[in-house]
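A single protein chain has been omitted; all remaining protein chains appear in their positions.
Take a look at subunit A:
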């Protein structure tokens, strides 16, 4: 009996796995699959600026998460593309566009982007920005009640501000830029990065660094005091602060970053995806709604003034935060150097 059951289970899973291989590909009429990083942020984005569009147009939205570059490659290479709109990091957006793995933006999207005052530096032939955030100095307000670091040089000063420091275990996560600024490099001379110098500077506090992988870990590390000082995504920290955690953002020398949204090459409903992009770029109110829901800054500067005044100075893209910013992460540099620096970083970090 039990053998029969087991055999049945095996056969059933085989059928399922075969179905999974054969399925996908052709998207049904009027559906759009949206893929983001998942979690609360994806829910906020979809609720703010995907669902309202879908209701207007009658398009059925499917969701998947998280973004996975290997899956985009696999879909494009096999010609069975089931992902329509995908949120990506700009260095990937650039190299994948250059490799022909993404659909090129049509003229109507370019026009809409221009009208929305989108920073051309945040776009490429295949991608528009979808949100902004900034790498801030996040600190525990109990640990650093009186004085907290306001520059990256102070962030690296373990004598004046003892305790562990958190960095994102990821080469485009801002650690190299912060290290160079801390070492006295002028913001305008950051790129191309002097990697030797950056690694030397990081080496000086290597034993005090805690490397995190996720946004949840950021909040956990700072709020618990485990690492009272971290280089953080500002939105995560403001939301944790709003939830009553003892954490705060310092925007001195913040490093602005952004995510893009792209359409994988060969997606059947690519036109629908571009329709959405046009709507998104024009609809600055939806972008402002997302700022409230997600804590991320809007793609269009026009959306900033629609954001409620009480949170406006705490979002990437706002004048208050931009004025203090040291630089925008140069993703063209990272598209070029990502693989090489990743291998070097992996070696260094495990030593």
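Everything that follows uses one rule, which is that a residue touches a chain if its C-beta (ideal position, glycine included) is under 8 Å from a C-beta of that chain, and two chains touch if they have at least 3 such contacts; residues count from 1.
Here is the rule we go by: contacts and distances are computed from a predicted model.
S.K.: Among "Succinate dehydrogenase/fumarate reductase iron-sulfur subunit", "GntR family transcriptional regulator", "Mannose/fructose/sorbose-specific PTS system IID component" or "ABC transporter permease", go ahead and choose the protein name stored in UniProt for the chain not displayed.
M.R.: In UniProt, the chain that is not shown appears as "ABC transporter permease".
S.K.: Just name the one of A:213, A:243, A:271 or A:313 that touches the chain not displayed here.
M.R.: Considering all chains, including the one not shown, the answer is A:213.
S.K.: Tell me which residue among A:121, A:242, A:320 or A:349 touches the hidden chain in the full complex.
M.R.: Reading the full complex, the residue touching the unseen chain is A:349.
S.K.: Which residue among A:47, A:64 or A:226 touches the omitted chain?
M.R.: Only one listed residue reaches the unshown chain, and that is A:226.
S.K.: Would you write out the residues of subunit A that touch the absent chain, in ascending order?
M.R.: Residues of subunit A in contact with the hidden chain: 3-4, 6-8, 10-11, 13-14, 17-18, 68-70, 73, 164, 169-170, 210-211, 213, 220, 224-226, 338-339, 342-343, 346-347, 349-351.
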